[in-house]
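In what follows, a single structure is set out as structure tokens and then discussed.
Heads up, one of the protein chains got dropped from this complex, but the rest are sitting where they should.
Our next item is chain A:
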């Protein structure tokens, strides 16, 4: 199976593999502490962040939290995509902004800054095709309140060559399924429009969905919805486990006392199912899951709630909680060897289910981490 991306059950890009590629040259050009960090690193990660001077960037860091390289962003970023074949990464703007910065994670050098098409803005997530030829980004056709996947031709200098309707609005995270051909899309269902900032415009009528589309034709393959009483449960973040179940994490826009389940999984046979988390555990998520990640072997799922200040690890087969950690404002998650790496908005880089020291960075980490 070709490498796909961090939220899939794929091996991490180990330092020695990185060195075998263009990384060797890169390592030789690093200086001082950054070279040291790189030399010691078993794996590298990338995350958008806010820097001490208030500016925004996307940092590449080792598992011990030491920063290896960093690219400046014109405004606040969200998630990152990476193509291991060309060693190009892309930091996407947080909605409703319109930039995506293509950069070299080895040096932090900007390769190109993309601007979303007329009448569109980025929603903050994206990924590459397995052969590295195409990049896909979640986008908003905001006048029509229509979710899209924008398609970019990497070889043609990231020219935008088309767009796929996602058959829902507020298309948030999208991933490529392990077949390399099917895109799974989380349509959050919340209408926003840049004229109204980040105001939510349709809470009474929102219709979140999880959609499968063909990555070459854009054809709709399946559309799944939760039962009608859960129409305010916004499906936003995704990860795929070893059994190819698509796990989805939600944020609830209805009355806080409702306390619906926030984590579920989708299979082709059964559609969407929510897991049954006991009330005491559920309460700690504060009706909000901010990111979802699968472990490297795909047997465990991690979820985070920056609002509740909690990160949890679940067994993907038994669908039950294994462990739970309080992490204030914790949101970013990525597989890290046998465990998970988590980051917080207060700059913490911490290891879950793995013995390693925490590190406090002088960065405020954004909601997502990509394992390079």
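Methods note: a contact is a pair of C-beta atoms (placed from the backbone, for glycine too) under 8 Å apart; a residue touches a chain by one contact, two chains touch by 3 or more; residues count from 1.
FYI, contacts and distances are computed from a predicted model.
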Chain excluded from display, named as in UniProt, from "Putrescine transport system permease protein", "Imelysin-like domain-containing protein", "LemA family protein" or "Leucine-binding protein domain-containing protein" | "Imelysin-like domain-containing protein"
Which one, A:89, A:282, A:334 or A:361, makes contact with the chain that was left out?
-> A:282
Among A:66, A:244 or A:346, which one is in touch with the chain left out?
-> A:346
The one residue from A:65, A:208 or A:290 touching the chain left out of view is A:290
Out of A:203, A:221 or A:321, the sole contact with the unshown chain comes from A:203
Touching the hidden chain, out of A:72, A:85 or A:259, is A:259
Name every residue on chain A in touch with the hidden partner chain.
-> 50, 78, 94-95, 124, 172, 193, 195-199, 201, 203-205, 251, 254-257, 259, 279-280, 282-288, 290, 306-307, 328-332, 344-346, 364-367
